[in-house]
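Here's a structure for you.
In this view, the complex is presented without one of its protein chains, the others remaining in place.
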Amino acid sequence: MVVTSPLLQAVLDALGTLVFAVSGGIVGVRKGLDVFGVLALAAATGLGGGFVRDLAIGAIPPAALDSLLLLGAAVTGGMLAFLLHVPIGRVERWVGMLDAVGLGLFAVVGAVKAADFGIDPAPAALLGMVSGVGGGVIRDVLAGRVPVVLRQEIYAIPALLGAALAVLAYETGTYGTATALAAVAAAATLRIVAMLRGWNAWRAPGTGRT
Amino acid sequence: MVVTSPLLQAVLDALGTLVFAVSGGIVGVRKGLDVFGVLALAAATGLGGGFVRDLAIGAIPPAALDSLLLLGAAVTGGMLAFLLHVPIGRVERWVGMLDAVGLGLFAVVGAVKAADFGIDPAPAALLGMVSGVGGGVIRDVLAGRVPVVLRQEIYAIPALLGAALAVLAYETGTYGTATALAAVAAAATLRIVAMLRGWNAWRAPGTGRT
Partner (left out) sequence: MVVTSPLLQAVLDALGTLVFAVSGGIVGVRKGLDVFGVLALAAATGLGGGFVRDLAIGAIPPAALDSLLLLGAAVTGGMLAFLLHVPIGRVERWVGMLDAVGLGLFAVVGAVKAADFGIDPAPAALLGMVSGVGGGVIRDVLAGRVPVVLRQEIYAIPALLGAALAVLAYETGTYGTATALAAVAAAATLRIVAMLRGWNAWRAPGTGRT
């Protein structure tokens, strides 16, 4: 059913998995987990969003379990975090930027994979968003904290933007390396700008935190 | 495969989604989340139970991602909670009653949808129960607390009752607006009576809390 360039999708997917696995692995190191715990949390973070997406679109078995490339990217990301968490921690801001890129990659790949499986445009874009934020939600739930996507101002919206742009390109027959990267860049840029500027969304009236 | 009145199912499903989204949104406001966090938690609460049910019965893509009505109900519930949490908080007891109605709605809709997909009566009733309690479990896990269904005395049992009654009506060919509402009412009533009377179930012998 897949009509999109498999190579493009595979490369973007593996990059997103690697980046998210690093972010999950860093959380694991900071929780004091041992090497297997770090690898498990990295794998759950890197592969979790795509796993949920694949169940929802009927891609059986999920790529997370079936693709040596993705499994290798997840383990590699976990080992990078395990071995290099000290230098990585020194460039915390860059980690946030990498995470923004991962968010964009997963949103675009996830939306286009859903469209490839015959899902309509609107739910395909939503599935792209779920792919993008899902791994981080799983990471945070396993690590015992409220998911970043609930706490941080502008996180799901950039994912939805990237996913919607990717679906638009897909539906107009213009999806390719250039438009895919443009959609990733749009999502990542919005996320990074929101992060750097500390954009705050509204809080509920009457909570004293508006 | 669906043989049940789609309109009846859709109306009950949207009502349940709205009610549960409000309950999730209220939890989000109390956690100090911003508007996007509140909406995300509301959507996860309103749509989560049905999402799991649809994966389990092979309804691909899940209605939670494919139905504008459900998505609209989830967002509306979240915005209601965000804007009106103060007046809603003044009528806390009514929120518990609304939640009981949502529990009954989801249990009935979920059980009948499972039966429509060819699931046998006993697992269909269990899936109705899972639909009813699933959203709340997801809400509480995301919000970092032990799920209400584990802590509160009589919560899953009313859902199972409503689901079992709905399956009974379905299997005897008497499922329709009247029997659906009767099953919802039975579940909601049992939940509300248990809540108002503070019914306690047994605790384990020897824990000093019997």
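Think of it as A and B in the order they're written, each chain with its own count starting at 1.
Convention: contacts are C-beta pairs under 8 Å (C-beta built on N, C-alpha and C of every residue); 3 or more make two chains touch, one makes a residue touch a chain.
If you're wondering where the values come from, they're calculated on a predicted model, not measured in any experiment.
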item: Touch criterion as defined above, residue of A:L33, A:I57 or A:L98 at the omitted chain; value: A:L33
item: Touching the absent chain when the full complex is considered, from B:L7, B:L68 or B:A201; value: B:A201
item: Selected residue (touches chain absent from view) among B:L105, B:I119, B:A164 or B:A186; value: B:I119
item: Touching residue (missing chain; options B:A10, B:L84, B:M97 or B:A156); value: B:A156
item: Residue in contact with the excluded chain [from B:V11, B:L55, B:L83 or B:M97]; value: B:L55
item: Contact set of chain A toward the excluded chain (per top definition); value: 28-29, 31-38, 40-41, 51, 55, 58, 60-62, 65-66, 68, 71, 81-83, 85-86, 141-144
item: Contacts of chain B with the absent chain, listed as residue ranges; value: 55-58, 114, 119-120, 122-123, 126-127, 130, 137, 141, 144-147, 149-151, 153-157, 200-207, 209
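Here, only the chains that are shown with their structure count from here on.
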item: Separation of mean Cα positions, chain B and chain A [Å, integer]; value: 29
